[in-house]
Each structure stands twice: as structure tokens, then as C-alpha cells.
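The chains shown are only part of the set, and none of them has been moved.
A, B, C and D label the chains in the order they appear, each numbered from 1.
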Amino acid sequence: MMVAETVLEEQVVYARPASLRDVPTHYCPGCTHGVAHRLVAEVLDELGIRERTIGVSPVGCAVFAYKYFNTDGCEAAHGRAPAMATGIKRVRPDMVVFTYQGDGDLAAIGTGEIIHAATRGELFTTIFINNAIYGMTGGQMAPTTLPGQYTSSSPAGRDVETAGFPIRMAEVIAGLPGAAYVARRSLHNVKEIMKAKKAIRTAFKVQLAGLGFSMVELLSACPTNWSMSPPEAMRWIEEAMVPYYPLGDFKVAEGVEALLKER
Amino acid sequence: MHEEIIFAGFGGQGVLFAGQLLAYTALEEGRHVTWIPSYGPEMRGGTANCTVVVSDEPIGSPVCLHPSIAVVFNNPSLEKYEPLVKPGGLLIVNQSLMVAAPQRADLEIVLVPATEIATEIGQVRATNMILFGALLARRPLVRVETVRAVLQDKLGARKAHLHEINMAALERGLAIGRPVFSE
Amino acid sequence: MAVELLKGNVALAEAAIRAGVEAYFGYPITPQTELLEHMAQRMPELGRAFVQAESELAAINMVYGAACAGARAMTSSSSPGISLMQEGFSYIAGSEVPAVVVDIMRGGPGLGNIQPSQADYFQVTRSAGHGDYHPIVLAPASVQEAIDLMVLAFDLADKYRHVVLVVADGLIGQMMEPAELPPMRPLRAERPDWALTGAQGRAPRIITSLELDAPALEEVNNRLQAKLREIREHEQRYAEQMVEDARLVVVGYGTAGRIAQTAVRQARREGMRVGLFRPITLWPFPERRLSRLADRVDAFLVVEMNAGQMLDDVRLAAGGQVPVDFYGRTGGMVPVPEEIYEAISALYRKLPDSARWGE
Amino acid sequence: MARGRIEINEDNCKGCTLCTIACPQGVIVMATDHPSAKGYYPAMFVDPEGQCTGCALCAVACPDVCITVYRQVPAKTRPQEAAV
């Protein structure tokens, strides 16, 4: 024997979070819905709230989110997840409630519901997937589709003269008094994914602390409907989406600051 | 003549196009025809299939439980459709992606190493044409000459360069499909 | 409890409270607003949930959410608002969660007016929204019955895990009448075993109306249809008066049925053998009893505050055996007993000389 | 530097290639021969020289949670949570 030798042991440093069921998803290759799911699940695990969480799935590609999260869950009508979540949370304030919604769901048909849930300061959390397109129905223009972007319902590129400019929901919601925490993050690379997770954690903590409505908008890839490979899609988020949809915290209400500093 | 043909495989294998090509060609030859895809929210990475009915009579149902012909592009489709084909019907199988050989004795079965041949001729996307060729070899639903003309038309000027390789693939399929070789 | 003079809308609200409603979500609309207002006052007092929603769409989906969480939840509205809830009804029915909805109908179509009407009959009984189902529909004709049916609505909703509508019109909503409220029930202590309560120590529960696979969705529908058959079997309700020897039976529900009663009494006084059949459940329609009556009466006269909707159900129940005549008023017009009496006697005069089953 | 290793659930992998981009060591490559049962060409862990550090970046990038990451840590030491 010579110098002291460290005995090494193999340990799992990354595995599927308990809040995510061990089933394959129906998402397309490279679709970052999967990343968003995982981040939410990790946060539920870390906050130890899986067993008192109720998730509300949208109508959109994430329609089966309830099958993937290892929590109680239900399926809202298109755009109405915030209303459904309101109903749940009002009768079960002890539960943790979240909606998971796409941009057609939240920013088009469900505009009224999300705005009024935020205005009332409903104590649930919304994970908002902005992929600049209607994924599930096959790639039509969303309210978030970028100017000039080709989609199956803007075949000549989004014409801002007739279809208007894309809407920045995080900023709109941040302007409402009932919103306590509103952030935008992106899922296009590992660094941003980690930041996104932190924001999601903050959002759930805001709910747990009863501070008000919380929402994290996540820029997300839809390689299929963007007709891109997954790596191209990630680059497009970075180069085309982020400039229009700046990342950051748009509302940090009183009391949230302290949560942001934790960990 | 009245045939109900199912084309089935993964999304991206040209399954729907093969069916459409048959439909367009049959129409060109004055037949009654319907083409209908299975449609679902999972259009990518999922399964894709379509049913074509070609008939001398006006077509009632464009769907059927028991097709007279199935052209299966991959193993899951083989597993799904082998049991459904009508007794005495025809089953064309992409042998390249087959896991276990089909078992039914009451069917006419053609195994075509389509993906391999397509890779070999340098156009993996022409798998569908090879299988289509094998189908035509066994059931001359339409004439090859009409297929050639329709294909030219559908490809248009922008994709004209693909015409020959596709027709070559079709010929390979025809060759393999010819009873003398495979039975 | 004592008999009090109660306004229909208020009575409905208070009855719901006593039946144990835990959450009310609603949006103002005449002529049901007093119901919402009573809830706005009482629910917070009792520590229960009241939310004035941003729309009827939001309201019904809040109800849907609260119901998924296992709470007795309800909303109320009037015709245009009910139209906006159709998608929500369909989701609730497809998910098989209990929900109670009050519809105080008004004149239509479109914005119409706010006067009493029964023109929602089709949209509530036939399938509120898309898909194959019928909500359970209860139609009170007095304030007391409104109270009783409101309580029943919650029980049926829970029993069948289904949407139950209580439909009335502005007349019943706005009228004050003596009635007795039931005692306050304690709130349900336990959540039902299908409800979303957080997956603590058990497998997650899911409530959805989605089933992409057609055979599986057909299964769901088969189950739903079986349930509807069961409801049809067990829940047909009606009231009848003087039908035993009647040659002519007037069929009317809610306000129309109530007003017809005055006309029927008058006809009896004039010596006509006229009876009244008042469906209390509009779905399931009390077809069994009505078919039996069809075996022995000479004619039906359907009276509705619409252009003839329940008429179809009466014709279906009568099965072509007897003539079915119709008298209706639309646009918020409430028929007065005199005109129904006229319709009765005109039809009565046309009856064959001898009664169908001899004198 | 600690040595690591990953396992890829090939059945769930959809061949998106994002892990290959995320991996700083270049030890993940895409299969090119036989597709998976779902028709995808999955990622494979190919690390003959033991370059994987167990940094878990691939797992963070993977949209399909296919990757389990193992790391050699001194025995009796509680493993650190991945820096996620």
C-alpha cells in the first residue's frame, strides 16, 4: 500500500424525478415540452409537494400532461385551465394547483381566463409554453408567432398588417395587480434550462407562500412545425425568439424578492 | 374490380404519398377511387396509414375492416394488419424492418427488402415506390405508364429530378413482386 | 323551518346553500341576478367559495374544476349565458363529474329580452353542447318546488355524477310566494373516492373527457349511455291533476303548466273532461306515464312559452296514437289562463263525439 | 475529476440529438443502423476512453428523460445533487 486511496462508489446523480411517471411521452423528437415537464416534476419533488398537487392540462400538445405527471390531474377545455384551476383552488386552498398551457391555449382562446385569474390574484401557478405556433393542430399561426414566420395558416409569413404583431403575455400579465411573480425563460440550452427551473421553483414557492398568482413563460421548441431539426430549433429560439421575447422577471411583487434569494 | 388497399408505416416513410399516387393514377384511368388517411394528433413519429379504395362502381364505404390488400412499411404495421387482411388477400411487407415473418397461410405474401434496396439505389425515401411496385406486380390495379405520367405531373418542375429515381425504384419493386421470383 | 314569502331566485340560492353547495361561480344576467347576489352575501358569511367570474364560460369551467376536486359546486345564468356554457356542459358530462346549473330562461333568440320564456327546452334537454348525452333537467312550477328540486338537483348530480339543470323562467325567478326552506345540511365531510385530492399515499387520479382512441371513447360512451338509460328508468317525474277521466290532457311544465292549471280548472267548471299533466323532469321526459295516458285520452294540448319544443317529446310519447295540439307564446309573452282556456275549449269542441274508450 | 457514466433508455429516446450537443465530452453519438421500435435512431453512450465526467448536462438537455447519470464518488460521502 502506498498513498491513501479514495474508495470510489458509483451513485446515481441524475434520474427521472418521482413526480414524473415512467412512461414515454407522445411529444415529437426535440420538443421541449418534455424538458418543461421534467423541470416542473423536479420542482415538485424538491419542494415535497407531489402528494398535494393537482395539475390542470390544456388542450394542445400537452393535453396528456396529466398522464406524465405523477400527481392528480385533470383536463381543461381549450383555454379554460385558469378557470378550472380557480375552481379547484377555491375549494381546496390546501392543495398546490398548477396549469400547464400552450400559447394557443393561454394567449388566444384563453386570454380572458388567464387575465382574470391573474387579476384576481388566484393562488395557482401557470407554466406557459410559448412555442410560437399551434403544435397539436399541425402548425398554424399562434398569437405568439413571429412577424414573417411561416406557418400553415400564414403561408406567406405572418403579415403584421393583417394579423398584427405577436403578443408578449408575460409583460401583459405582469401589468396586472394580482400577479405576484411573472417571468420569462427559455429552454434552448442547458444554461437556460437551469434558469428556467429556478423560475419555476420560485413560482411554486410564491403559491405556497400565498403571495398571489405566479406564471413562468417558457420559450419552447416545436421542431416539427417549424420544419427544423432539433438543434436548428434551439438556435432559432435563441436567435429569433429571444430578441422579441426578452428573458427575465417581469413582476416581482412584495415578498417575492426574498424567495428569489433563497438557494 | 373492387379493391381496398391499406398502406401503413411510420410517419415520414412516404406511406400517404404511395396511397395518393395509386389514387391519382386510378382516377386517371377512369376508376372510382377514394383515399383516406388515418389522422391523429400525433402526426410525427407516430404511425401513418391510409386506405385507398379502387373500384369500377361508385364507392360506398371508403373505410373497411378487412382490406383486400395491405402494404406494410414496418413491423408494428405488419403486426396490426396481418390479421385483418381478407382471406385470399395480398400482404406486401417491407422485409427490411420486419421482426418476424408473417404467419398466415391464407394470404398471398410478398416480402420486399424495400429499405435496403432504397438505400442501395441511394434514395431511402423511395422505399414507398419499391413497395408500390411490388403491389402492382401482383395486382395490376393501374398501368405503370399511367403511374409514370401521374408521377411526373405530381412532382412538377421543382422536383422533376426525382422522377427517374422514383420510377427506377418502382421498377425494382415490380421486378421483386413478380410471382416467379418470390414464390 | 317556517313558511315564508320568498322570491324564486333567492329561494333557489338559499336552497342550494342548505343542500350543501360549497362553491358558487356566476356571472350577472337578468332575470337570475338575485340568485348570484344572494350567494355573494351568504357564501362568504358561511366561509364557502363565491367567485363572480369574468364570464359564463369561466363560471362553468370553475364549476368543473371545483367539481373535480369533489366539491358540490354550481352556477346560474339565463339563456344567452347558458348558450355560452354548452362546451363546458359537454366536458362535465364527458368527465362524469357532478354539477348543478340553474337556468332562468328569457326571451330569445339572440339578446331578445328578459321576459319569461321556455325557449331553452331544446338546448338543455337534447344535449347541452356536442356529444351524445342529455343533462338531467328539472323544471319547477312554484317557489316551493324550486326549493325542493334544487335540493334534489344536488343529490341527483352526486348520485349519477352528471350535470343537472334546474330550469325556470323569469316569472318563477322574480315571483314571491310562500314556501318553506329545508334545514341546513352539514357540508359533506369526505371527498368522493374519484375526486382529485392530491395523490397522497395512492395512485394519481385523473379526470378527463379525452380519449383519443375511438374504441375506448366508444366504451366511455357506452358507459354514459347505460347511465342515461338508468336515469331514464328511475328518474321520470311529473305531476298530474284530473287526468283519470280526462278526454283532453293539457301538457305543460313550469310556468306554462302552472298557468294552464287555472285554465284546466275553469274548463272543468264548464263541464269539460280536461286534465293536466305537468312534467317535472324534462329529461328524462316522463314518457312512460304519458304513453299510458295516450292509450286512453282523445287528445293532448301542449302549452309552452316557446314555439313548440317539448311538443316533440309529447308527440314521441304519444306515438301517433292521439292528436297532439299546441298552444305557445314566444318572445317573453306569458300566456294568461284565458287564452289557454280558449285553446282548450276550441280543441275540446273538435274531439270525436264519443270518448275513445266509450263513455 | 470524478468519473461518470450514463445509461440511455433507448426505447424512450427519440433521436433528437440534443444530448450529443449538450455533452462537453462528446461521448454520445447517434445510432445510424437499425431504428428503434418507434422508428427513431437512438442516442448511444460510446465512451471507450472513460471521458464521461457524470456532469449530467446531457440529462438536463434531454426532453425525454432518457438519461440516467452515474458518478463515482468517494464512498461514504453523500453524493451531491446534480447541479440542476
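Convention: contacts are C-beta pairs under 8 Å (C-beta built on N, C-alpha and C of every residue); 3 or more make two chains touch, one makes a residue touch a chain.
These figures come from a predicted structure and were not determined experimentally.
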Copies per chain type across the whole file come out as A x2, B x2, C x2, D x2
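Here is the rule we use: only the chains that are shown with their structure count from here on.
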So, what's the distance in Å between the C-alpha centres of chain D and chain C? 60
Compute the distance, rounded to whole Å, between the mean C-alpha positions of chain B and chain C. 55
Multi-partner residues of chain C (at least 2 other chains): none
Counting only residues that touch at least two other chains, what does the list for chain D look like? 14, 40
Looking at the complex, which residues from chain A come into contact with chain C? 21, 50-54, 56-57, 63-64, 66-67, 69-77, 80, 83-92, 95-96, 112-113, 115-116, 120
Would you pull the chain D residues touching chain A in the complex into a rising list? 2-5, 11-12, 14-18, 21-22, 40, 54, 56-57, 59-65, 67-76, 79-84
Of chain A, residues touching chain D in the complex: 6-16, 20, 24-25, 27-35, 38, 42, 189-190, 193-194, 197, 223, 229-231, 234
